[in-house]
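Rest of the complex left out; these chains stay put.
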Amino acid sequence: MTRYGPQFGPDITFLGVPRCDLDDPETYADAEVVILGAPFDGGTSHRPGTRFGPMAIRMTDYLAHDGSRPSLALRTDGLVDLKVVDAGDVEMYSGEIEKALPALEAAVEKVARAGKIPVVLGGDHSIAYPDAKGVANVLGHGRISMLHFDAHADTGDIEFGSLWGHGQPMRRLIESGALRGDRFLQIGLRGYWPPPETLDWMAGQQMRSYEMTEIGQRGLEECLTEAFGIAMDECEGVFLSVDIDVCDPGHAPGTGTPEPGGISARQLLDSVRRICLELPVVGIDVVEVSPPYDHADITAALANRVVLEALSAIARRRQDARDGTSWDPRRPLLDGR
Amino acid sequence: MTRYGPQFGPDITFLGVPRCDLDDPETYADAEVVILGAPFDGGTSHRPGTRFGPMAIRMTDYLAHDGSRPSLALRTDGLVDLKVVDAGDVEMYSGEIEKALPALEAAVEKVARAGKIPVVLGGDHSIAYPDAKGVANVLGHGRISMLHFDAHADTGDIEFGSLWGHGQPMRRLIESGALRGDRFLQIGLRGYWPPPETLDWMAGQQMRSYEMTEIGQRGLEECLTEAFGIAMDECEGVFLSVDIDVCDPGHAPGTGTPEPGGISARQLLDSVRRICLELPVVGIDVVEVSPPYDHADITAALANRVVLEALSAIARRRQDARDGTSWDPRRPLLDGR
Amino acid sequence: MTRYGPQFGPDITFLGVPRCDLDDPETYADAEVVILGAPFDGGTSHRPGTRFGPMAIRMTDYLAHDGSRPSLALRTDGLVDLKVVDAGDVEMYSGEIEKALPALEAAVEKVARAGKIPVVLGGDHSIAYPDAKGVANVLGHGRISMLHFDAHADTGDIEFGSLWGHGQPMRRLIESGALRGDRFLQIGLRGYWPPPETLDWMAGQQMRSYEMTEIGQRGLEECLTEAFGIAMDECEGVFLSVDIDVCDPGHAPGTGTPEPGGISARQLLDSVRRICLELPVVGIDVVEVSPPYDHADITAALANRVVLEALSAIARRRQDARDGTSWDPRRPLLDGR
């Protein structure tokens, strides 16, 4: 049975939003979003530490932990308007990945089945398998597309003798049938991994991977627009998986496998905003924040803001849909007040 | 009575410029710029440490402390050409903000009254009130505009039960009448503060705040050009207040309230250069450098360069005015030598 | 009116003990100890950061935050056996020391008046004034002695133009009449402060200060035994004030005014244990933990253990009194189980 609670440190919620208990549906009946912690780093191939990611992402903010964050840019309060609640951590022992991942999958699926958007705070990227599969189990295998921000494709086969780890979740998701390879959109890849045979497998699955060279040549905005088109073809929802190492190590040093030459923090926040404004996001994870390697908490702060940007934009999208309004990015901050 | 001297550590001056004594006008009679330290962090709402900002900004440079810094780009030596002197630190006890801020105001006013440009090294941003008010007391309330680089609007009302703190100086300046709300130009705002009621107050004051979304859409250059037009309408001078957290935490980790998604160090330096080249700057402060959270001194180094960039550009502007010349940013470094 | 709550970060309690509300006496009616946070660093003369001390001391432990800590050595569970509760932080704005200290005094006094032992987590050492005075207000001025572990005497007069700060609380306590100078026992002093005139004042008050040289010559145990005798002469209770900088900086780097040559962590823990076992402790504070200067959280961990050691020993003393038993330090861990 899946157990919940604070695996490390005190029992806190994301910026002070109300706690819920996954075993008591009334505690999240009104919520549109449920936050889950996945304090797991047993799947990482190099620097560990992401087990402390959920705590760091929940805590790292200089403002009061009052469960409210009105966005200057989007003119919504994602935490309040979406009635965000936090279910705490799924207990995931880093030494036993084959027990830990199913426990998370069960928790995510429970959230999705209740009609809520799960937002999972990692943890290393091996959790993307239970995160996206847990949602697909509810919405239908093959019915959701993946928008995957990362320096790495995470499509490895067996590593360290195991099928499970932070370099392999995307392959496992496609192999399981939960997600279609041709609705897999990857943004920010670069560097020297995976090797050609893995790239061939990816091509065979018709994945669409935007390496930094293409992004540099065509512009991130154009790449995203193209990717959005693919993502919404025959799919009803989008899972957004943000590996913080998609950013340059200068912007996100606190991570396990930093690859120089990434996008900036500003670009990541803007991209997350666009996705959540323009597409029907059904699940999110933010992964690979490793506090022992962070400095002045800048990586944790960035991940915290990725979560808030996503929630704010979802709130904006829902409000605009309700009100028939449309958000204008060029409108000055104080205009119309 | 206001006392001066090194509040922390040894008695040094900014990169070795001559010392002056504010109580002895002859010591700064020839100077065009007087540097003041404001080693105060009693007003910060989160991570402290800016009390060591003046020492760090004065010291952090790998070149000799010889009081000379010829700018490659601007072909002037801001320290020498402007005869910069350093008056040391105003004694500001962090535990008593209501005594500390007036002491600084008196010192800044004394510099301004002598016809010099005060350059104040913070310290947290609560010092912007005495800094800008000290100048306005001399040049006339309502006669100078504010160019304010920051992630935060700093227009809060009462916080922690006090009117005074680093989240409130801009409100206090406007309320005091020292500065006009409609000549308040803010660059780089982002994130989740202040709340809507404060934004409404700002709108009511006709402040002009460029949030990062607008800057991203229109471009920083265009926003600055527009801001310059507003700033010089019915005002004779500009106060430049640079909160180092306007930069992305990747470029400026050593600060108290880091907000991801900011401008780059290069953009900040270019903006400061343009302001000091194109506008009549009458006072400057550089604030929120917190050495305990810095790494490899990169934030202190950036703040040091913000000061030098400003001084170099002011020197360039004055020299061009004297000589009838004009600086060309596209001219190669070695051209014409 | 004094306000309580988490001033920085999430709302947590010391290692998960139950929360109480100082305004609701029922919430701590059963408790023997009430923990208070004093997140204040406005009184520090050098490196700040102790505002984050309460959060760090509450959190820094690798064990579960379950409100239970059975001591191997003392065979008690201080948190459970004493029914420890945590009232959260007293709101103390670092910029206004003259408002902050009385707010803390009121809270401490309320705890003492309810017959509970207040344990205050600092914060800088300026809080010792409200801490000890708050207790003395209840038990009687001149009726409690002070056992003060510190590298510094903290008996300064006016500093930075203020009567209040972390170098002065002991003088203010004696001047106020709350504590008798001749019942003031200081352990661990060393270095180059205060100056001779202050030492003369201390001698005039008949304070008893054990400088490290005397401790090295006579042994810490002998000095403590002598001090205990003085402390209990005409006094009914002891206030224990532990400045973490009594330890050598190698054992406690995360502090504001580190003075080399201090006692070891082991010596501090053993001394705290003896005091709480042998004397009637009526109040405690643990101060000067500055997380920004800590490494690998070792200073915060030490402070956490100082609190636990004190609570375990108080529990042991009370249990021995009830049961007529006596604790034997030479008894092997597993003996008698």
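Read from first to last, the chains carry the letters A, B and C; within each, the first residue is number 1.
Note that in this section a contact is a pair of C-beta atoms (placed from the backbone, for glycine too) under 8 Å apart; a residue touches a chain by one contact, two chains touch by 3 or more.
If you're wondering where the values come from, they're calculated on a predicted model, not measured in any experiment.
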Full count of same-sequence chains in the assembly - 3 placed in this view: 6
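As a convention for this text, only the chains that are shown with their structure count from here on.
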Same vs different contact residues, chain B with chain C, by half of numbers used: same
For chain A placed onto chain B, the superposition rotation in degrees, Cα atoms, nearest 5: 120
Distance from chain C to chain A - Cα centre to Cα centre, in angstrom: 44
Whole-Å gap separating chain A and chain B, where each centre is the average of the chain's CA atoms: 38
Inter-centroid spacing, chain C versus chain B (mean Cα positions, whole Å): 41
Per-residue overlap in chain B, given as positions that touch at least 2 other chains: 46-47, 293
In the complex, chain B residues that touch chain A: 45-47, 189-193, 195-196, 199-200, 202-204, 207-214, 216-218, 248-251, 253-254, 256-262, 264, 293-295
Residues of chain A that touch chain B when the two form their complex: 62-63, 69-73, 248, 250-252, 264-266, 269-270, 295-298, 301-302, 305, 308, 329-334, 337
Touching residues (chain side chain A, partner chain C) in the complex: 6, 9-13, 16, 58-59, 65
